[in-house]
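Encoded as structure tokens, the structure appears first; notes follow it.
Yeah, one chain of the complex is gone here, protein chain that is, but the others are all in their spots.
Chain nomenclature is as follows: A, B and C, assigned in order of appearance, with residue numbering initiated at 1 for each chain independently.
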Amino acid sequence: MINVAIIGASGYTGLELIKILHNHPKFQISYIATSEGGEDLVALHPSLHTILTMEVSKADAKEIAKVADLAFLALPHKASMGFAKHLLKLGVKVVDLSADYRLELETYEAHYCEHEDKEHLNEAVYGLPEFYKEQIKKSSLVANPGCYPTATLLALLPLSPYIDERFPIFIDAKSGVSGAGKKCTHNTHFVTINENIFAYNPLLHRHQPEIAEKLRHYNQKEYDINFVPHLIPATRGELIDTYALLKEEIDPLEVLRDFYRKSPFVRLFDKPVNIKSCAGTNFCDIFAKRVDKKLYLNSSVDNILRGASSQAVVNANLMCGLDEELGIPTIAYVP
Amino acid sequence: MINVAIIGASGYTGLELIKILHNHPKFQISYIATSEGGEDLVALHPSLHTILTMEVSKADAKEIAKVADLAFLALPHKASMGFAKHLLKLGVKVVDLSADYRLELETYEAHYCEHEDKEHLNEAVYGLPEFYKEQIKKSSLVANPGCYPTATLLALLPLSPYIDERFPIFIDAKSGVSGAGKKCTHNTHFVTINENIFAYNPLLHRHQPEIAEKLRHYNQKEYDINFVPHLIPATRGELIDTYALLKEEIDPLEVLRDFYRKSPFVRLFDKPVNIKSCAGTNFCDIFAKRVDKKLYLNSSVDNILRGASSQAVVNANLMCGLDEELGIPTIAYVP
Amino acid sequence: MINVAIIGASGYTGLELIKILHNHPKFQISYIATSEGGEDLVALHPSLHTILTMEVSKADAKEIAKVADLAFLALPHKASMGFAKHLLKLGVKVVDLSADYRLELETYEAHYCEHEDKEHLNEAVYGLPEFYKEQIKKSSLVANPGCYPTATLLALLPLSPYIDERFPIFIDAKSGVSGAGKKCTHNTHFVTINENIFAYNPLLHRHQPEIAEKLRHYNQKEYDINFVPHLIPATRGELIDTYALLKEEIDPLEVLRDFYRKSPFVRLFDKPVNIKSCAGTNFCDIFAKRVDKKLYLNSSVDNILRGASSQAVVNANLMCGLDEELGIPTIAYVP
Partner (left out) sequence: MINVAIIGASGYTGLELIKILHNHPKFQISYIATSEGGEDLVALHPSLHTILTMEVSKADAKEIAKVADLAFLALPHKASMGFAKHLLKLGVKVVDLSADYRLELETYEAHYCEHEDKEHLNEAVYGLPEFYKEQIKKSSLVANPGCYPTATLLALLPLSPYIDERFPIFIDAKSGVSGAGKKCTHNTHFVTINENIFAYNPLLHRHQPEIAEKLRHYNQKEYDINFVPHLIPATRGELIDTYALLKEEIDPLEVLRDFYRKSPFVRLFDKPVNIKSCAGTNFCDIFAKRVDKKLYLNSSVDNILRGASSQAVVNANLMCGLDEELGIPTIAYVP
């Protein structure tokens, strides 16, 4: 068994990490921490009553280095790099679920804050396994992608060589409320979002530069990414609709089928996807359609699994020399 | 036109008061206040954009006395009596939506706090119009009933003379989330209550003594009230299921039909009621059934209308010599 | 009072017509019919219990002509024109909520079926009051727009002269389940759509040609409309996100503010709109934003009010020489 630590266990992604790792055949949770510590795990997550009894520590890098080979950081950005740099120096592998190591320095500092761990930033690998598997295997620091970029890029990257980059790409995203985190805010109040839907940060969201950067890296050219996220009255799941113009009249579903022939966690559908059929799993479900040169992509993930915690465990599997599918959920919660 | 003030306009019941009074043929909103004041009404309630532009004042009793004949207080308990006593001395009629004047002194102080306006407490009339209409007409201070007591008592009071008081009465209540107010808390977070239901304060809720006291007053004897409220994943509405034992095998629906023959705001159904058919209205919908001596009552109200704001306006109608039905909503929001 | 008939009273739009007309100061419901008749109105719509008691007839044109000056047809397409033509010949004004008179003959027959009332098709006026008010006033036959075209066109038409028509316009629409009608189907089953969202008929929906045709009429040129509707887990409301490319860097919100200066039923917001703030009203709420030459439009309506029944009554007001605002709901159901 390989010992792993979960830092930031109080939120939804922390809980999902616990749920996956508790049943994982090769990983063993040896350390759980929150920023404060001293809490009772079952008080944080009552559903774990009788399932898991563990002390919740105040995160301490040296303690972690003693008891774990790899740490999952489910912390806010900035806090995450502040902690990761110590772990990395102590030889602990890190899967970071925050934004801190996802972007190039310039992009990061333009959209977040000053970077405090430039040393490791260059070594970090972007944890989208379908595209960076070999690098992830060799890495000690994997930056787990954002939920929106995951679902968007899995549909968009394979088709991007066929897309006419002179025209804007419009991405209309819809996310369940768990994506907004456990914090109680006006937007996450039941009365606000029930029987409602609204866009937020239109054309301004921080996941826009993340998508743009990965497209640029993949194709060595610039794409004009326009991203509008929405909150929907559902807890889990994320649906992405992407609109673009093609350079030629290819069959987008065939391109995707060919590309993902050997990818266990991407499923292609010949009709629109829905968030319920993949909620509870690490799947990204994708449908695509072309009319003339107009391309429509329709992709769906569980925002806190494929968009966060289960993808993090796939990355950890790869970093530790395990099969990427080991212990990863594939049975949807439906109905 | 009669000028009225709304004190405590930021919450859901404040908004409902505005919605009703804005279209009321005889009342005119002349003053709107919150505890802080200085806010923009449309910022508080964006749905009022282009509908109503008014300054939101910091509540001031003397100012109110200048511009309004009657004030609706949608304030937290304790704050409410602290403010009401000044208004009453200045000759302003008060409909108080808090708990402050609903109970006898002893009951109040046992479940809330020390009473700060004992002077007016004795003059206050309990604002359940079907039972206290004549007193309300003559009163300057009406204590608007709690939402749970409203729906419970309207079903229970007319049948209470037939109920065997030696046996406990069990009341299983279900409320939409708006009943918990606009404040963001763990329980009102979408992720907590969506796809969920749970009891809270079982056998401990403050509406239990309110129900018990009104039953005692009505019948001059003690009933053993056991009240368990639940939160349900809906915004509006409240369903009450009441279980009791009868002294004789009466037809409960007939008793109710007879009792409410002339009551415009109680509707009787011969099958179970639902919260959607009365949401948006001042109706209390009731179904009743008896098996042997066991009595089952099933009543439904819109918790922030009949359970608060529209009942408050009915009371204001009566206090001002108007027809009780004037300007009161009766068309449900369904679907 | 002007007597009006409602034909097709069993569905959601039929119910909304009843709700509006029952409280309308100048219209009086003199006839209610379904295709079968003989039903009890309260059995169809239990929320109307004690509110409205009327016989539900089997629709008969001659009977209607005797008792009503204007008829609202809330019937399926094809059935509607089969009935409207008789009413029109009998001198009854018609507001048709179906698609039958919305489109040019050729467009209609390409997307629906053979047209059975070509005689009146040419006289029909498209019932979007902000654009065809004068024609509606003189018309005996108004084709009430579809819900999606209403919300889309109100945002798009005023800006269309500035849009580069060589680039596709992408419309990503989200509708509450009431838009799918009262019929029980797999997609409207609670378990299917709760905690879910999915696109349906992407780039194939019948409202796509309706939007395209109205844009063409308005600008005398072709636009490439690409429409993808989604079903969301909400009952009411519709949110439309439209993406286009501009010819010049105008301020879209200013254009809209200027255009709708005198329109009582369009509200402009400087942040994203939401469906809850206009649910229950005839408002179309619009937000707009430009980045470089990319245009983002964000509009919201109550799909069964502004998208159907309340817009139908606005049209009827105009056709009967009444003020367009008479009896039209403007107070949202929120919270």
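The rule is simple: a contact is a pair of C-beta atoms (placed from the backbone, for glycine too) under 8 Å apart; a residue touches a chain by one contact, two chains touch by 3 or more.
Because the structure is a prediction, the values reported are computed rather than measured.
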| said: What shown chains come into contact with the chain that's not displayed? | reply: A, B, C
| request: Kindly state which of the options B:G127, B:P209 or B:G237 is in contact with the chain not pictured. | output: B:G237
| What subunit B residues would touch the chain not displayed? | 167-168, 170, 172, 174, 176, 191-192, 194-200, 202-203, 224, 226, 228, 230, 232-237, 239, 241, 243, 245, 272-276, 279, 289, 291, 294, 296, 298, 335
| task | Pick out the residues on subunit A that sit against the missing chain. | result | 12, 15, 19, 22-23, 45-47, 49-51, 178, 194-195, 235-236, 267, 269, 276-278, 280, 283, 285, 304, 330-335
| remark: Residue positions on subunit C contacting the omitted chain are 12, 177-178, 182, 184-186, 188-195, 233-235
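Following the convention adopted for this analysis, only the chains that are shown with their structure count from here on.
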| Just by CA atoms, which chain is the most central one? | C
| subunit A-subunit C contact: same residues or different, taking over half shared as same? | same
| said: What's the farthest chain from subunit A if centres are computed as the mean of the Cα atoms? | reply: B
| said: As a multiple of 5 degrees, what angle does the CA superposition of subunit A onto its copy subunit B give? | reply: 180
| Hey, how far is the Cα centre of subunit B from the one of subunit C, in Å? | 37
| query | Using mean CA coordinates as chain centres, what's the subunit A-subunit B distance in Å? | reply | 46
| Shared interface positions of subunit C, touching two or more other chains | 194-195, 235-236, 276, 335
